[in-house]
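Every protein chain of the complex appears in place save one, which is left out.
In this document, chain identifiers A and B correspond to the written order of the chains, with residue numbering beginning at 1 in each.
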Amino acid sequence: MKKIIQLTINGGPVEAAVSPNQTLVQFLRDDLGLTGTKHGCGLGDCGACTVILDGKAVNSCLVLAVQANGSDVLTIEGLAENGNLHPLQQAFVNKGAIQCGFCTPGMILSAKALLDEKPNPTEPEIRTAISGNLCRCTGYQKIVEAIGEAANVIRGREEL
Amino acid sequence: MLLPKFEYFEPTTLEEALRLLSELGGNARVLAGGTDLLVRMKLKVERPSQLISLRKVPGLSAIIPRDNHGVTIGPAATAADLSKNELICDRFTPIALAAGRLGAPVIRNRATIGGNLVNARPAADLPPACMVLDATLKLKSTHGEREIPVGEFFRGPGETVIEPNELLVSLFVETPAPWSGGAYIKLGARKTLEISMVNVAVLLTLQEPQGLIVDAKIALGAVAPTPVRAFAAEEFLIGRQPSEKVFAEAGAIGVGLCQPITDHRGTMEYRCLMIETLTSRALKQAHERALGWKP
Partner (left out) sequence: MGDYKVINTGAPRIDALSKATGQAKYADDFKMPGMLYAAILQSPLAHARISHIDTSKAKKLPGVKAVVTAKEAGLIKYGVSPARYDETLFAYEKVRYVGDEIAAVAASDLATAHEALSLIKVDYEELPAVFDMFDAMKDGAPQLHDEFPGNLNAEVHQEFGDTEAALESCDLVVNHTFLNKRQDAAFIEPHSCLAVYDTSGQLTLYTSTQVPHYVMRTVAMTLQIPVGNVRVVKPYVGGGFGPKCEATPLEMSCGLLSKITGKPVKMTYSREQVFLHSRARHQFYAEMSLGVMKDGTMVAVKNKAVLDGGAYTSFGIATVYYSGSLIGGPYKLKAMKYDGYRAYTNKPACGAQRGHGGVAHRACFEQLIDMTAEKIGMDPVDMRLKNIMTAGDITVNELDMSSLGMKECIETIRNGSDWNNKKGKLPKGKGIGMACGFFVSGAGYPIYRSDTYHSTVVIKLSEDGGVANVFTGSAEIGQGSDTAMAMIAAETLGITLEQVRVYSGDTDYSVDLGAYSSRQTLMTGHATKEAAEEIKSRIAGFLAEELGIPASSITFGDGIVKFDGAPGNFEKIRSGYIKEHRGWTDPPSGEYLTFREAARMAFLKAGTIVGTGKYKPHRLGGSYKGAAVGTSPAYGCSAQIVEVSVDLETGEITVDNMTDAHDCGLAINKMSVEGQMQGSLSMGLGECLFEEVKFDSRGRILNPSLGEYKIPTALDMPNVRSIIVESNEPNGPYGAKEVGEGAIMPTIPAILNAIYDATGVRINELPVTSERLFMALKKKAEGV
């Protein structure tokens, strides 16, 4: 039997009926058309489906949609504000941190969760924060550089 | 990957959760972080008819200091919480270290200590850490509650003493004595996102700085059907002056009680050799931390 859930997604209220066995990633992609969240393995091994749930980066393939009832969910579609890219998105574009792009949404959200908690991360902290997000294209080099640059940009803004 | 169908319950009080457990019987499973259970359900290894989520039951994720003598940890405390909690890092180091090596951040943000214990995977990170700290688990059902030392909790791969109608409601860990230090070492293929080939947790207590070892606890994971304490090695250490040589000997003794298997992650022979090396290495690290103990 379906259950009604109410939650906030990318800043807006959403009410929907979901089956208990529906995962959050299925709900986002299939029911809401938020296909920016990718499905790479379904087992929490790759991180492509990472979203921010109540401030924390999680694999949305290992969260039931019903478990997100009452929660605040941020997906890649909700990151840009007023049409302006988030500094992480801009840095990923500028630094060449994107190749095939399939890991990118999850990677950016894991990075955002890091910067929200630690605005001035060290390189090992950056690497640790994205260590559950696999990328087969980039060797992570430019991703790590981009997150470092985004951190600088965000800090620079806050100092103004 | 599709999840099989199941009924979902979201009790809002502990009493309700216990009642559901008791009424639904053996086909219900408790859902905490879901990082293990949902994977097993997707792989069709487990097919519970009902899931009882703990997310609405208040207080289960709390980490509460008990004056100066210990800490109570809620079963739904996440690995991320534990790895970053100052008190846990400071006084209950093996738990913080083991929690910090579980999976990767996206997993640690969901995985809970209760799930990691109750699932009883032989290679799990937190059981050895809880064992060296002599954690006590409180199990509750509608009929009552009981306390059980973590050392008596595991029965085999995926098996514990917990009854189908029981819920792990808290862990209590006594603060280690002054001049104690802990360590946790995990050996896997990659630097992260790993299931242990071997893991070792250690707690070492000195009489005084530079003094003799008055207490030693060593627990090993992925070397037997359940995590095991290396009692013989512990006894060997007690009363001795810490030294690399003593730690190495303890490591060699530790191997004696293990029956690791050969599987696709590693052979029995290598695992045994690594138990020896990593135990002595963990003892050394614990010793260094004990020397740096601060009141």
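The rule we apply is simple: a residue touches a chain if its C-beta (ideal position, glycine included) is under 8 Å from a C-beta of that chain, and two chains touch if they have at least 3 such contacts.
Note that the structure is predicted; figures quoted are calculated from it, not measured.
Asker: If I consider the whole complex, including the chain that's not displayed, which of A:2, A:118 or A:136 touches that chain?
Answerer: The missing chain is touched by A:136.
Asker: Considering the whole complex, not just the chains shown, which residues of chain B touch the missing one?
Answerer: Against the left-out chain, chain B lists 1-2, 104, 187, 189-193, 195, 197, 264, 266-267, 269-270, 273-274, 277-278, 281.
Asker: On chain A, where is the contact patch with the chain that was removed from view?
Answerer: Contacting residues on chain A, toward the hidden partner: 29, 33-46, 48, 75-77, 79-80, 85, 89-90, 92-96, 98-105, 108, 124, 126-128, 130-144.
One rule holds in what follows: only the chains that are shown with their structure count from here on.
Asker: Please output the residues of chain B touching chain A within their complex, sorted ascending.
Answerer: 1-8, 10, 31, 33-35, 38-39, 42-43, 51, 53, 55, 80, 103-107, 109-110, 191-193
Asker: Along chain A, where are the residues that touch chain B in the complex?
Answerer: Those in contact with chain B are residues 1, 3, 19-23, 42-45, 47, 50, 56-59, 61-64, 66-67, 69, 110, 113-114, 128-129, 131-133.
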